[in-house]
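The structure is given below, and queries will be raised subsequently.
Our next item is chain A:
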Amino acid sequence: MIRSRLLSFRLAGLLVLCSLVAGAHAQQDLLVSTAESGIPGGKLVAALRSEPRSFNPVTADDQVSVGIISRVMADLVHINRATQSTEPALARSWTVSKDGTVFTVKLRRGLKFSDGAPFNADDVIFSFKVYLDEKLHSPHRDLLMVAGKPLRVEKLDSWTVRFTFPSPYATLERVFDTVPMLPRHLLEKDYLEGKIDQAWGLNTPPDKIVGLGPFRLKQFVPGERIVLERNPYYWKVDSKGQKLPYLDELTFLIVPSQDAQVVRFEAGDTQVISGLSADNFVALEPQQNSRHFKLYDAGPSLEYNFLMFNLNDDTQANAEVAGKQQWFRDVRFRQAVSAAIDRAAIVRLVYHGRATILSTHITPGNKLWFNKAIKPPVHSTDKAKELFKSAGFSWNSSGKLLDRAGQPVEFTILVSSSNAQRSQMATMLQEDLKQVGITARAVPMESRAAINRVLGSHDYDATIMGIASGDIDPTSDTNVFMSNGQTHLWHLGEETPATPWEAEMDRVLQKQLVTLNYQQRRKLYDRVQEIEAEELPLIYLVTPDVLVGAQETLGNFRPAVLEQYTLWNADELFWRTPAGKR
Partner candidate 1 sequence: MRQRGKFMFVVSALVAVHLLVLFAGFVAPYDYATQDRDHAYVHPTRVHLMDCAGRFHLRPFVYVTSLQEGALSDYREDCSQPAPIRFFTRGDEYLLAGLIPSQLHLFGVASPARLYLLGTDEFGRDQFSRIVYGGEVSLFAGLLAALLALVIGVLAGSIAGASGGWVDETIMRVSELFMAVPWFYLLLALRAVLPLKMDPVSAFILVVGVIGVLNWGQPARLVRGVVLSGREQNFVQAARGFGAGRLYILKRHLLPMTFSLALTQMAVLVPRFILAEVLLSFLGLGIGEPFPSWGNMINEAQQYHVLVSYWWMILPALVPVPVFLGYHGLADALREKLQSQVRFRGDK
Partner candidate 2 sequence: MNPGGRTLTSGIAASRPDGASPSAAALLRLADFSIDYLGSDGEVVSALRNVELEIREGEVLGVLGESGSGKSSLSNAILRLLPPNGRITSGRIEYRGKDLLALSQSELRQVRGAGIALISQEPALALNPVLTIGRQIIDVLRAHRRVSKEQAMEQTRAMLREIGFPDPDRISRAYPHQLSGGQRQRAAIAQSLICEPSLLVADEPLSSLDTITQAEILELLQKLKGELNLSMMFITHNAGVLSSLAERVAVIENGQMRACGTLDELSSLDDAYVRGLIFPEKDLGRVLVQPQEPNWSVTEEPFLRLRNVSKHFIQRHIFSRRKFAVQALQAIDFEIREGSTIAVIGRSGSGKTTLARCIAGFETPDSGEVSFAAEVANQSRGVVQLIFQDAGSALNPRFTAADAIAEPLVIARQASPDQRSQRVRQFMEEVGLDPSWASRIVIEFSGGQRQRIAIARALAASPRLLILDESLSGLDLPIQAQILGLLMDLQSRHGLTYLHITHDLNFLSRFADEVIVMDDGRIVERNTPAVLFQSTHPATRSLIEASERLHAPGLEVAQ
């Protein structure tokens, strides 16, 4: 199959460059893209919110750097952002042992790094050795650990690598996504000298930064732009056998303000825009025809925003908070607050309709795991009042809600000042809660200071936060929902589950982790969502849609709800207009 496709590619023989390497094609295992076949050539310009901090895949953990690195480097197994499921990348194929612990990968043969050096299993072994090195503290390491133990990597032959997990792992192939394969020939010296964390910084010459991705670094102008050029050794071809990527150059301009990004997109300086706010989306809409771009609503994202009460039990020192926790711990109180919130108004005013009401942390954007059986929460002041009443609350003559002891119900809502939408939600919540007699006070705070309170000092009443799941698979969120999870936000550092429902959640989550069958996992996960919706440890609010835009003539533009909404398939993007002209 592959061979015949290859043949057609050779017949096409479009580029001199290709014919130069034609001799090697015979052994090359190329991946054939199923996307629409496009026209090679042209340049694409996109904006970055900030400069990348590093080009080093071992240490980089900020979104921007990872975004660039993902264009320059490649992973063994890749999650297709559109289908949300895994597909082969550098790995041609793989097998999983029955018990789900052994993962054997067959590599594509004859691939070359962007500097022309060959790629084989040694590079894979090297890469994982680096990522798993304790001394390097690579952010990948923690993702490659299962139950606190690292996986084992062995080379079976030049084209086969075996990974052994310490225990069964439901989603084992997904962990390989965005774990870039490093060129051993360039980095091994640095690694042995213990300097690999210093390698590939911003001042490294571009030609020394080498990967297996569709593009390679051409130029970095500090503070200004990053220019990537086409990697001639890339390992994908289209259905017509044309070598991918189509684009000659992919340029990232550094445009630090979101408004400026919108302006530059509207002006045509950039041809793709990602992460539009609903406000800006709406403001741009009327310009679509005159400026020849198109805006896309890719549907609900994986970001869940929620109101959370402080349920930590180490708050004795803070009598103020401790006193209020007896309300917060009462599920009826949380349910009543949830019922008092007018989420539809949030969707309408904050997101101009481009958001969806949430009942659990799984958003409708998560096609595989969303539990459709759970009804979205309904706004009802009456129901809220009923619930309050049943929990022993009452109202005084001026309509203020009082607890059993006659104390007025008042609390503060911590909100990060850097997120406009959450601040707006806090403002609306205040007004909603006023309707049921609660005095809630929104306290904006610089984000690190706010995080410090939530994760560190636990000195807060309630907070509005948002978390964007990195992947659709539930595993990525176990840290939040397992009672011993590092980001079990509402109640950190629990020795044993504080409540029966937390205990049940722990059990179910633990079970799904080792369950390999999707249908069974799915059932378990539906149960998790039921518990969440009933107990409301987090009072879910809404999930915004992923809003992006691109020039009309950009082909294969398929925005996704997973990270890197727009450029995840940069290798397939092409200009419908003649090459060279954007």
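A word on the picks: all candidates are chains of the complex that A comes from, given by their letters.
Following the convention adopted for this analysis, contacts are C-beta pairs under 8 Å (C-beta built on N, C-alpha and C of every residue); 3 or more make two chains touch, one makes a residue touch a chain; residues count from 1.
The structure displayed is predicted, hence computed values, not measured ones.
Participant: Pick the one that touches chain A in this complex: which of 1 or 2 is it?
Facilitator: 1
Participant: Which bits of chain A are touching candidate 1 when the two form their complex?
Facilitator: 258-259, 262-263, 277, 279-280, 282-283, 320, 342, 345, 348-350, 352, 410, 412, 414, 416-418, 423-424, 426-428, 430-431, 441-447, 449-450, 452, 459-461
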